[in-house]
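A quick write-up on the structure given underneath.
Here the complex is missing a single protein chain, while all its other protein chains stay put.
Then we have subunit A:
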Amino acid sequence: MRYFAQPGHVLHDMLVKKEISATELTKDVLARIEEVEGTIGAYLTLTKETALKEAAAVDEKIARGERTTFLEGLPGAIKDNICTCGVRTTCASKILEHFVPPYDATVMKKIKAVSPVLLGKTNLDEFAMGGSTENSAYHVTRNPWNTDCVPGGSSGGSAAAVAAGMAIWALGSDTGGSIRQPASFCGVVGLKPTYGRVSRYGLVAYASSLDQIGPLARDVTDAANLLNIISGHDEMDATSSAAKVPDFTAALREDVKGMKIGLPKEYFTEGMDPEVEKAVREAIETYRSLGAEIIEISLPHTSYAISTYYLIAPAEAATNLQRYDGVSYGERVDGSDLVEMMTNTRTEKFGEEVKRRIMIGNYALSAGYYDAYYLKALKVRTLIQQDYTAAFENVDVIMCPTAPTPAYPIGSMISDPLQMYLQDICTVPLNLAGLPGISIPCGTSSKGMPIGLQIIGKALDEETILRAAYTYEQSQDYHKELAPLGGTN
């Protein structure tokens, strides 16, 4: 029997009942990686040996009769922009090709405290800049549902690994949709928590005021369990929330009766694939039939979200990435003097998309342009936040597609960055407002590609979106389907 297709909570029960051992499970997932990684390319670094040791340690614990908690012995993967002590962390960039962090991110400390099995580090768009994982400096990752298509991004490696059974769970990061959009493209569950819910300490910064770590999982129950583990205030992150962390699994109940669901008209407009709209509207009808109240709402500043995001994120990125200069860590390309060394290092070791965003960001921050671009973007950001605040006076959650299209063929958009940026229309507004959002599978296109439903919640109210997601999931079978791993050819 193969175990890799099962969700984590099912495997956890089997471990507790001693129906399987952590070692058997880990070997099964490693075998699966062996079988399909060559096709998918989800990983940048694999840590097979330590994975087996971790599994053996959990088995010993179970043999001693000690209680096992969720995630113990469950093989998972970490996006390669989260610092792992002693394990190479590249951000899919050549500039950090040999960078081994001397410390663990706070989420890694929390995760390691419950003894999971860590399989390795997953591929991403370089420094999380992109929506297709094509911007990795190492290799592309293929969508397990159609290997000619992108897995989405930037957490494409994590989403593909979970979808293909190469990891039971994974962590990703979401700056403008980087957890939710690949989850949508790969038919898995992806949750971006409220900004501040999860510590960012050790997440290699792309855009500090937008970045947030979150789980990618086979189903909503696993996502809730993972969120329980990684959430909470961290004194190492001054922007982390001091709010009390509830038990998110307590929110997992089938109950949307009387729930007020807002449908923002601005999210169902031009550029949306009709099949996506159809699947999302059907999901909404399901909610209605389950007793929810559907209310059309307006988020009037939505059309400015993309331009706002593509000023704020690159501006923050431009400064965040200044540290990669070849001086004390990372790669160095020598030059005849200091300035030339720094210039050569950054010119040769950063990819095109990263350089593009650094240029945009520095332009937006430069003297004479700051007020017109960056400052204005900050003001519009406030308006977008106010849109949500107003909307949430009347509704409990907001629903819309996660992405305007299903996964598209590899290479079809990479030459048109603007078109690519527009793909983020449904996801970036949440990051600008700091709100939580979850993407769950809600159908497939005529070509068999997954479609995601996005559920947006109030700040720090992940419970309601988890409850809504769980209720819908129980009425469907999408999350039980395993990606077929085929290509179109």
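Some observations on this one:
The rule is simple: a contact is a pair of C-beta atoms (placed from the backbone, for glycine too) under 8 Å apart; a residue touches a chain by one contact, two chains touch by 3 or more; residues count from 1.
Assume contacts and distances are computed from a predicted model.
The chain not displayed here is annotated in its UniProt record as "Aspartyl/glutamyl-tRNA(Asn/Gln) amidotransferase subunit B", chosen from "ABC transporter permease", "Phosphopantetheine binding protein", "Aspartyl/glutamyl-tRNA(Asn/Gln) amidotransferase subunit B" or "Cytochrome c oxidase subunit 1". Set against the missing chain, the residues A:D237, A:E275, A:E293 or A:E481 yield one that touches it, A:D237. Contact with the omitted chain, checked across A:D174, A:E266 or A:E316, is made by A:E316.
In the complete complex, the hidden chain is touched by one of A:V204, A:V380, A:V428 or A:L466, namely A:V204. Among A:N344, A:N362 or A:T464, only A:N362 touches the chain that is left out of the view.
Taking the whole complex into account, subunit A touches the unshown chain at residues 82-83, 89, 91, 96, 99, 101-103, 105, 200-205, 207-209, 235-239, 315-316, 318-319, 322-323, 325, 327-329, 338-339, 342, 362, 365-367, 370, 374, 378.
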